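Report on the structure given below.
Removed: one protein chain of the complex. Kept in place: all other protein chains.
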Amino acid sequence: MIVLEVCVFLLVAAAGTAVVLTRDPLNQAIVASFYGLILGIMFFVYQAPDVALSQIVVGAVALPLMILLALAKVRALAGSGKDDR
Amino acid sequence: MTPAVRRWVFLVAAAGAGALLLWGLSGLPDYGVYAGPYGDVLNQVAVAERKAANVVAAVTFDYRGIDTMGEEFILFAAVLGVAILLRAQRDETEQPPDEDAADRHATSTSNAVRVVGLALVGPVVLFGIYVVAHGHLTPGGGFQGGVVLATGALLVYLSGEFVTLRRVSPELLTDAAESTGAAGYVAVGLLGLAAGATFLENVLPLGQPGQLLSAGTIPLLNLVVGVEVAGGFVLLLYEFLEQTLVIRRPGEVT
Partner (left out) sequence: MSFLPYAVAAWLLLVGLYGVVTSRNLVHAIICLSVAQSSTYILLLSVGFRRGGTAPIFLDVPVGTKAVDPVVGALTLTDIVVGATVSALLLALAVQAYKHNGSLDPERLGKAQD
C-alpha cells in the first residue's frame, strides 16, 4: 500500500499545480473536475468513504457546473457572437 | 505595484512562509501513527451509546451537532447571497424563455443525451434518497445525498429545456424546501429542550444498531439536512440558469 499512497500523493500535487497553471477558465473547469476526482481517490486511500463520496459529488459535478454557468453568462454579456452552447 | 513586482514579493514571502510551515509540520506525530485518545474512545463507545453504526455520522449529528448547525447556516446564507446578487437589476428585463427557446439551440441536444438523461433521473433521485436515509448505517448522509438529489434536477435540465426544469421544480417549492430544512434542524434541537434535556440532545428512542429506524434523532437530522442541501443546490442552479437564459440587459446578445 505504500507505493499506492506515494503515487496518489504525487498525483494530487501535480494535478493541483496543473489547475493553477491553466490560465483559461474554461479549460480550468475541466482540470478542476479531474482534480476533484483524484482527491476523491485519495480520500479512499485514507479509509474515509464519507469524505470521498462528498468530494466526488461536489468537486467533480457541482463546482465545474457552476463555473461553466458563470462563464456562459459572461460570454453572453460580452456579445462576442460565439454560439457554441 | 506592477504584476512582476507583485510576483517577486509573493515568491519571497512564500519561501519564508513555506519554511515556517514545514518546520511547524515536522513537529506533528509521524504519518500513520495515530496517538490521540478521542478517536479511539469514540470508536469504542459510539455504537453502544447511540446505536449508530456509522461513527462519522454520530460525530457529525450527535456529538458535535451544534457545529453542523453552524455549517448548515453558512450554506443557507451563501445561497441567500447568490439569490440576492443575481436578481434582476433595475435596467434589466426578464424575457420569458419560451419565446426563442427553439432558435436558441445552435447545436440542438442530441437524442442520445436526452434519452439517457431522462432514463437516469429516476435512479439518481432514488439513489439520493437512499444515501440520505441510510446515513447512520453506511457512508453517506444528508450532505452527500442532498447534492445527489440536486444532480437529478440537473439531469432534467440537460435532457429537456429550461422551461421543463421550471415546471418540475418551481422556484417557490425549492425556496420552501430550503427554508424548511434549515428551520427543521433547529426544530429537532428544540425537541430536545421540550423533552427536558439539553438542546440537540438525542431524545428519540434509540433502537438496535443496524436497523433503519435506530440512532434516535440522527436519521431525522440527516433528512432535514438532505432537504436543505438539495433545495440549496437546485436554487443555485436555477439562479445561474436564469441569469443566462432569461434576464437580459439592454443591448445584450443572446
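Order of writing sets the chain letters: A and B. Residues in each chain are counted from 1.
Keep in mind that, in the parts below, a contact is a pair of C-beta atoms (placed from the backbone, for glycine too) under 8 Å apart; a residue touches a chain by one contact, two chains touch by 3 or more.
It should be emphasised that the depicted structure is a prediction, and the values quoted were computed from it without experimental measurement.
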Footprint left on chain A by the chain that the document does not show: 2, 6, 9, 12-13, 16-17, 19-20, 23-25, 28-29, 32, 35, 39, 42-43, 46-51, 54-55, 58-59, 62-63, 66-67, 70-71, 73-74, 77
Touching residues on chain B - with respect to the absent chain: 3, 6-7, 10-11, 14, 17-18, 21-22, 25-26, 28-34, 36, 38-39, 42-44, 46-48, 53-56, 58-60, 64, 67-68, 71, 74-75, 78-79, 81-82, 85-86, 89, 137-139, 141, 143-144, 146-147, 209-210, 229, 232-233, 236, 239-240, 243, 249
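Simple rule for what comes next: only the chains that are shown with their structure count from here on.
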Separation of chain A from chain B, taking each centre as the mean of its C-alpha atoms, in whole Å: 17
Complex contacts: residues of chain B adjacent to chain A: 54, 56-57, 104-107, 131, 139-141, 143-144, 147-148, 150-151, 154, 233, 236-237, 240-241, 243-244, 249, 251-254
Touching residues on chain A, where the partner in the complex is chain B: 48-50, 52-54, 57-58, 61-62, 65-66, 69-70, 72-73, 76-77, 79-81, 83-85
